[in-house]
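Quick one: this structure, given as structure tokens, is what I'll be asking you about.
For this depiction, one protein chain was excluded, whereas all remaining protein chains were kept in their positions.
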Amino acid sequence: MATLVILIVFALFLTAIWTGGYDKQLLNRFRSHWLWDWITTVDHKKIGILYLIGGAFFFIIGGIEALLIRIQLLVPNNDFMVGDTFNELLSMHGTTMIFFVAMPLLFALMNVAVPLQIGARDVAFPFLNSLGFWLFLAGGILMNLSWIFGNAPDAGWTNYVPIASNEFSPGTGIDYYVLGLQISGIGTTMGGINFLVTIINMRAPGMSLLRMPMFTWTSFVASSLILFGFPPLTAGLFLVMFERLFGANFFDVAMGGNPVIWQHLFWIFGHPEVYIVILPAFGVMSDVISNFSKKRLFGYTSMVFATILIGFLGFMVWAHHMFTVGMGPVANSIFAVATMAIAVPTGIKVFNWLFTMWGGKIRFTTAMLWAVGFIPTFVMGGVTGVMLASPPADYQYHDSYFVVAHFHYVLIGGTVFGIFAGLYYWWPKMFGHKLGETLGKWHFGLFFIGFHLTFFIQHFIGLYGMPRRHFTYQPEDGLTTLNQISTVGAFFMAAGTIVWLINIIKSARSAIPAGNDPWDGRTLEWAISSPAPEYNFAQLPQVRSLDAFWFEKMEGNKKMIPAEPLGPIHMPSSTHWPFIMTIGFFISGLGFVFRSLEVGVLGLILVFLTMFIRSFEQDHGYHIELDEIEKTEKGANA
Amino acid sequence: MSAQVEHKGTQAHLPPHPEKATMESRNKVLGFWFLIGAETVLFACLFGTYLALKDSTMGGPSTEELYQIPMVALATFILLTSSLTSVLGVLGIHRNNIKQVKLWFWVTVVLGAAFLGLEIYEFFEYVHEGHTFTSSAFGSAFYTLVGTHGSHVLFGITWIFCLLIQLSRRGLNMETAPKLYVASLYWHFVDVVWVFIFTVVYLMGKVG
């Protein structure tokens, strides 16, 4: 049945492409629609906004899942959502928050800020950049379709086999996980490559590596972690897919397989993933703290090397997630010591932030509040991280609420606070107006209090013996009050998020122009108009120092010194092929989920067909002419 | 570093290194190197899985019984030769000699196809001997590793084939030349992976 539906949709779709292509009127109507502009855009700033919308959407979904989990845990032996339903909730909450919230929101910030910070007109691969976004969205939607079409993934975000195998998780739940992540993973890898090449090849004249803003540096290191961290996940997902769909035997003990292989592959990806989502947040914090302390980042060089070191060590420590698997004391000790070593560069960062503020003039804007709230919160998560690194102690913490508390301190206290700081900071550059400061402070206050209420308590819930992923506890366990406090905290966070959404709508309605440089900025993005023109820089700037724009301001210049004469600017043309290719991937994913190989293969054929067309397409982009640039620039400065 | 993007279109005179001549082609080549880095990790994971599971034959034929080195050696020879021919093709690009480019890339495609044919034949043989994808953990790991490589070969020859069509239609220019260069990079990578497969899977499988 499902196969038939998909086949019909596919046929309709193909007809639409081929006939629509010749029906000029229809196509023109499509093309003049505002949505078409967004679907086909290759402008990194617009893609950044798309990532923001997508990430925020999934943030709400993942948040609702979290609230349902907390409601279930409000009283002992609650029967609100138990058994498989609860497992589905926790699996989808984790997967959504990591892959479809943290990563796209960071990609949003990277897309908006990185090319502007290095003085580039565009990213290296605008086509791939757009494709990366659409694949992320397709993967996220595919996975969430599982709520509508029957059962959702129920083996945790870690998807350990054998509970993720056909035998113990019949139905299609896990297939949504596997294919959804595979599709969005391809997109993420492309995004990573795009930023690596952009940062290496497309810096403005004078922008040497050690003059790059910290956010660009951390994005660079995070991108290289994506590059080497995602393939193990891809490989692992293939193995699970082959086992579930084609009867392979990688993990089935009865056929000579070994379930621990998945754990290794998953965590070889999973640990770098932690740094993929935390490093860009570190970068945001560095920029925000330096900006609102009116000071240069303290110990910039050691910050850069600490970032690189964290990225490098991030690949050496995956097995600390597996101390209880039975790897033996030798392996456990090695991974324990390697893990502790990461605390050193992380500590360097924290102290450098503190000393950036030391002697500065701190302005408590909302962005800065998030950064200020981040420091104690993240340090809490960091110190519990070191505690977890010790295997004998970890035998007690492992898979208990202590671990849940730890990684939420890092992922919310680090990544989410970082994202919010970045959004409040760069909002004017994205939309031309600031987010409201009063509501922003309410947002911060509610979220910050709610966060600590929810998760501080969970350290103790874990130490008092409650394992994670348990849908209930017994009245005599003595965990009732603690869990209730935690649930109340979760609602505070939800309230904070609602205030944020109201803030977005309210400030968009009034849309008070923020001006080019609303925060007295230090880096290149503040030297151009808000929102940034599509070509970013009318003339590429000549960079003469770290904090290039601040340097010019101190020299008494209002603008950057141009490195080239004003001339026509070459731009890539918009293209709908990334979207079409994504539809191919989506159809293929859906086909494999429904165990219909024909549809799965058809989708892939569509993918290859679009690749083929793309390869033969001759499109050299277009030029923005001089008079148009002059007009735009005048408008922005008026 | 100038970020000028020049489009020379169809131009008779290619610069000596078209793959480094414009920002766009430099981006393409660098990006491709990164992709190769990612693919290396992917294959490393599949190698790891294979090594962990290669002894789980579940009563099926073991690696020593199964592998036939002469045929695999022939396939290896063919694939390595195709790497050489693709180098000759790239030399043609640097000399701006379209005939040489076409000839050697066509040879590459044919050799790649021959390799693929041998591999498919080999798989048929194995299945005949009871070594299938689902027969044991060893079977699954073997076909996944070697099959992933095979699909890379298939993708490679299709890709080069498409580029050859473009070459015939548009000639050697600033657009086709970097594409061919990148495709040959990919082809070398596929070769290098095969050298590892030949060593780790076949030779080490024979030694035991």
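Letters A and B mark the chains as written, and numbering starts fresh at 1 in each.
We adopt the following convention: contacts are C-beta pairs under 8 Å (C-beta built on N, C-alpha and C of every residue); 3 or more make two chains touch, one makes a residue touch a chain.
Keep this in mind: contacts and distances are computed from a predicted model.
*Asks:* Report the protein name recorded by UniProt for the chain absent from the figure; options are "ABC transporter ATP-binding protein", "Cytochrome c oxidase subunit 2", "O-acetylhomoserine aminocarboxypropyltransferase" or "histidine kinase".
*Replies:* Record says "Cytochrome c oxidase subunit 2".
*Asks:* Going by the touch rule at the top, give the shown chains the omitted chain contacts.
*Replies:* A
*Asks:* Touching the hidden chain in the complete assembly: which of A:Thr189, A:Ser293, A:Thr487 or A:Thr523 does that?
*Replies:* Within the whole complex, the residue contacting the unshown chain is A:Ser293.
*Asks:* Of the residues listed, A:Ala66, A:Leu237, A:Val372 or A:Ala563, which one is in contact with the missing chain?
*Replies:* Touches the omitted chain: A:Val372.
*Asks:* Among A:Trp134, A:Trp267, A:Phe448 or A:Trp519, exactly one should touch the missing chain; which is it?
*Replies:* A:Phe448
*Asks:* Quickly run down the residues of chain A that touch the omitted chain.
*Replies:* Missing-chain contacts on chain A: residues 82-84, 86-87, 154-156, 160, 162-163, 168, 253, 258-260, 293-296, 298-302, 324-326, 328-329, 332-333, 336-337, 340-341, 343-344, 347-348, 350-352, 354-355, 357-364, 369, 372, 375-376, 379-380, 383-384, 386-387, 389-396, 398-400, 441, 445, 448-449, 452-453, 456-457, 460, 462-465, 467-474, 476-482, 485, 554.
FYI, only the chains that are shown with their structure count from here on.
*Asks:* Find the geometric centre of each of chain A and chain B from their Cα atoms only, then give the gap between the two centres in Å, rounded to an integer.
*Replies:* Distance between chain centres: 32 Å.
*Asks:* Across the complex, what residues on chain B touch chain A?
*Replies:* 1-3, 5, 7, 9, 23, 26-27, 30-31, 34-35, 37-39, 41-42, 45-46, 48-49, 52-53, 56-58, 133-134, 136-141, 144, 148, 162-163, 166, 170, 175, 179
*Asks:* Which of the residues in chain A end up touching chain B in this complex?
*Replies:* 120-121, 124-125, 128, 189, 192-194, 196-197, 200-205, 227-228, 230-232, 234-236, 238-239, 242-243, 246-250, 252, 255-258, 261, 264-265, 268, 540, 564, 570, 612, 615-616, 618, 620-621
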